[in-house]
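One protein chain is absent from this view; the other protein chains keep their places.
Letters A, B and C mark the chains as written, and numbering starts fresh at 1 in each.
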Amino acid sequence: MDAIILQILNGLDKGSAYALIALGLTLIFGTLGVVNFAHGALFMIGAFCAVTISRLLTLSHTVLDETRTDFLGKPLKVDVPYIYEIFGETAGNTIIDWSVPISILFAIPIMILIGVIMERGLIRHFYKRPHADQILVTFGLAIVLQEVIKYFYGANPIPTPAPEAFKGSFDFGAMLGLEASGIIYPYWRLVYFAFSAIIIGAVFAFLQFTTFGMVVRAGMADRETVGLLGINIDKRFTIMFGLAAAVAGLAGVMYTPINSPNYHMGMDFLVLSFVVVVVGGMGSLSGAVLAGFLLGILESFASMTVVLEALPGINQIIIYLVAIIVLLTRPRGLMGKAGVMEE
Amino acid sequence: MSKFELTRRGLIKSSAVVGAGLAMPTLIINSANAYTNEPKGGSVTLGFNVPQSGPYADEGADELRAYKLAVEHLNGGGDGGMMNTFSSKMLKGNGILGKKVEYVTGDTQTKADAARASAKSMIEKDGAVMITGGSSSGVAVAVQALCQEAGIIFMAGLTHSNDTTGKDKKANGFRHFFNSYMSGAALAPVLGKAYGKDRKAYHLTADYNWGYTTEEAVKSSTEAMGWETVNSVKTPLTQTDFSSYIAPVLQSGADVLVLNHYGGNMVNSLTNAVQFGLRDKQVNGKQFEIVVPLYSRLMARGAGENVKGIYGSTNWHWSLADEGSKAFVKSFGEKYGFPPSQAAHTVYCQTMLYADAAERAGTFNPCGIAEALEGFEFDGLGNGKTLYRAEDHQCFKDVLVVKGKENPTSEFDVLEVVEVTPVDQVTYAPDHPQMRDANGNAVAVGTCNPGA
Amino acid sequence: MLGLNKKDFGLLTIVIILTVFAPFILNPFPEGSALAQFNAGYPDLMQRLVIFGIFAIGFNILFGLTGYLSFGHAAFLGAGSYAGIWMIKLLTLNIIPAIIASVIVAGLFSLIVGWISLRRSGIYFSILTLAFAQMSYSLAYSVLTPITGGETGLQPKVSDPRIFDAALAEGTTPRANFFGMFMNDSYELSLAGWVFTFNVGYYIAAIFMVIAFYISIRIFRSPFGLMLRAVKSNQQRLNYTGIQSKPYTLAAFVISGMYAGLAGGLLVAMDTQAGAERMFWTASGEVVLMTILGGSGTLIGPVLGAGFIKYFENIVSKINESILQAWFSFMPEALQEFFVAIFYPFIGKGWHLTLGLIFMLVVIFLPGGLMEGGKRISDLFRRKSKTDSGSGKVAPEAAE
Partner (left out) sequence: MGILEVKGVNKSFGGLRALSDVNLNVEEGTVHAIIGPNGAGKSTLLNCFIGKLIPDSGTVLFDNQSLLGIQPHEINQLGVSRVFQTPEIFSDLTVFENVIIACFAKRDGAFELNAIVSVASQKDMHEKAKQMLIDVNMIDKRNEIASSLSRGDKRRLEMAMCLAQDPKLLLLDEPTAGMARADTNNTIDLLKEIQAARGITMAIIEHDMHVVFSLAEKISVLAQGTVIVEDKPENIKGNPKVQEAYLGGAH
């Protein structure tokens, strides 16, 4: 029983990451009809926003420590962050410690800007082009973005820990009066889950309760009609793209403490996020979220020892297997609308 | 049967009939070479085949740095590095056999296909006489098989699976790096001492060949010591989030978690395990511990503080105080500004060992070199006394057991050596069960192929 | 001639000439010159160029004609490779059974995958094929290790059964052959400063490619090909014209799967090794990119795209800093360093960056892929020679 609760927790957590990435993708996919292979790269850039902020905060000048030596036997160069001089060592350390949450503030405008530049500079010219061209150009862009990151940050993962306050884990077992340590869950993952829920909720609210959102939703249902109504779709598409980029970027920022970011993390998530969006159904935001959680939970269950003993290797293929089953039983995914990306 | 024989660029370079105006075309059908890519000019070309893209690009870059350093030293540049401490004194800094050492580079992408394509281009286009490098066992085994076929010596880079010199060993292939068996054998006594002989272990294993051999090696040596293995779960290579594998560990009653993961998998699974607070827990009245059988310092940096206090093994570490290591760290560090990784060390050694073998054999003929390397005993390359065993072309040397450092002084200062396990403890018979093929048969190393 | 019209026969002739003289064409620079780095006339790359050309030609029959975008074609290439290597291990080192088996196995596999995936269209179809390919990859890499060799793949061994062959002497290396001609045998022609390599394996693969290309022309020009283009254009009208589209798309899927299998079998024949990463989604993506880059739906475009990407992967990735320094060594030192610093990020380990940039530039400026570029250039010449360009509108064959 504990094991199942635990895996549901895991699934929700994983699912929230999937849902968050898929949400941004489906906004672009569903509204603009653009197959954006650079979406994973946006996620990755979000993560590297966090890395960059933490690097900026720890920007240092070197001081020679004569008492210690480095690997060549010379006096050790010790880095002293400038921030110590501004805020003092204790406060400085606290700020550095909180670099990931701080990054969120910076990541939002940066990601919106990147999204807007991408849309204005490139994607806009591809709305009317075949999907094949969209794939080629966005794939090219994804490669370029990831190689640029690799050039500056290297290929290895870079540790970006969560603030000290969020390290360690929460004991659900003790809270529920069950055996202690039976069900524990890391604080940061709970934060990630809550954060995802807030972002998803915010995006839904934005689309549900604002006029802008109504137009966009109408556009997702029937793009032609909205165009015929004489609404300036161009500007809204730009904003949508910025929004989608921001959602992907935030997902990336918050993900950094869970797994150290590296330059190809976007590609790792790209295929998965496409699967999530399509299983959810093209053009359906709630479908994407639902599919994200469903696949997250099933993936977690598939990794349980009992399951693996019965079906060896099931953990390798569960996501794809579920995708096939869903698409065969429900022609347009879980909640897809007719006519979107079917031609 | 075959009338068309392989001919290589090396021949052309020397015998090119470059007339001022009209040149007679020459059609070479029968080879004038004694072996593949026999160097006939004033230089010899080595092929450095390392991952330059993909997740192991940084390890590849470090290997490449070490290769360049080795070439510089072989050609008499720099401070000579480990050439000065190497027990064999055949290398004089005048290239190999008097020929200037040149090199070509390629990108393995950490994919067997790409690695073979790149190696083939070095052999066919550039006339490389030896291929070396790589950062995974899949690539090593694939390229080693290619070199065997082409008649080229393969000096493996970073490859840790037993298979490379076990069931997939080849007469033209040589490995300096240690392997899964050695990791297990070296780790077990240290773990026993540190954590006691009554432990329950839970294995998470990367679901591919290297993972299998590592799990088997660690399992068998820890079980021999008295540990019990409560469970072992295979994780997909492409997994990035290990939470659903980590979460059930505490409920299993295990008190040690063994992560048979490498590279990015290792960074993520270790980070996840620490996140779940495993190391703060008491199970069975004992402190919960995590073990990482194979450490890569470059990658371990990605796990940040999570590696502190975690045991593992490594082929070499820059903090070693022997003369060879010190010389290597000095020349590498002064050239590049940071200490070398174990990948850099092993490929530097491999280059030196190859050059030295060529000098001793007096030829670049793969068979001559293989003969010179087989059973060769040496010292001064940073791992103490080492034997290149004739039966499987595997180096036998001391193995380092390391631990994540508690108070690192720099970003390179991630690991500290806790024990140097003597070579006797990690030596095994060439037909050890872990080195056999799927049917349980011992595999012979075979006969060298000079090509041509 | 050969059942082709004049224009197609001309195209086929050009392809034949190009493949026959590829050893010359791909080695334009003399040995030892600074630009020799750009020579691609060595056996392995020439083999890969034609093999991936076959893969792309086959993919184009599906994608270029029907518009169905499969994201899992690498699975068929991989399945073909495994079938091929097992034939080499079990039956004989002669490549013929391996190639036949690889085409058959890939055909059967694509029949199953196509049968299921073609129940959906558009992006849903793409994801279904992707899912099948990713499952194949994951299983081949892990639990199917006994059959596939997993991470280390499969290579022929001296100890393999090979029931049709005489036993090899201990110590010899099993080498794939075609009735006694070994794939990696070559002979070289040295001509002044140039060296040209003629490789057995390359010419065998090239023959297969020419045949594959010929069949593809026939398919393009056949009623079947016309129906496939009709599927892409308006599937609904096709149904209301009394035609069932699924058998057509399935046939196209299986044919392109067999092409992929042939490519896989040839890969194994030329380089006796099969590994799981051949089936990874990036490999499927690569053939998509090859086809689009070259110009999907055109006859020769996919081959150009395949050649372009493989050339980059193998040539640009091998240029390293010291080669760069040698190129600019004629300059004063400061200028040399400046140019090396500018070019360095784009070569060697930066080859991906260059490739990505080229993808973007091609698709932005040449919406029909490389073929579009070719067409524009030839239009330019045509305009010069002809004064009237009124009827220069696209008017494909078929009329008479």
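Quick note on the criterion: a contact is a pair of C-beta atoms (placed from the backbone, for glycine too) under 8 Å apart; a residue touches a chain by one contact, two chains touch by 3 or more.
Bear in mind that the values here come from a model prediction, so they are computed numbers and not experimental data.
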item	value
Omitted chain's touching partners, listed by label	C
Residue among C:A40, C:I88, C:I123 or C:M227 that touches the chain left out of view	C:M227
Selected residue (touches chain absent from view) among C:I25, C:L90, C:V158 or C:I219	C:I219
For chain C, residues in touch with the removed chain	3-5, 218-219, 221-227, 229-230, 232-234, 236-244, 247-248, 251, 255, 393-400
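One rule holds in what follows: only the chains that are shown with their structure count from here on.
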item	value
Chain centre separation (chain B, chain C; CA means) in Å	33
Whole-Å separation of chain centres (CA-atom averages), chain A against chain B	35
Two or more partner chains touched - positions in chain C	138, 141-143, 352
Multi-chain contact residues (two or more partners), chain A	313, 316
Residues of chain C that touch chain B when the two form their complex	31-32, 39, 42-45, 48, 138, 141-143, 145-146, 150-153, 155, 158, 170-173, 175, 180-182, 184-193, 195, 197, 200, 267, 271-273, 275, 277-278, 313-314, 317-318, 320, 348-349, 351-352
Contacting residues of chain B [partner chain C, same complex]	1-2, 4-7, 9, 12-13, 15-19, 23, 25-29, 52-53, 57, 60-61, 104-107, 111-114, 116-118, 120-121, 124-125, 136-138, 141-142, 145-146, 148-150, 161, 163, 168, 171, 207-210, 212, 234, 236-238, 438, 446-447, 449
Chain A to chain B touching residues, read off their complex	2-3, 6-7, 9-11, 13-14, 17, 68, 70-72, 76, 150, 154-161, 167-169, 181-182, 184-186, 188-189, 258-260, 262, 264-265, 268-269, 299-300, 303-305, 308, 313, 315-316
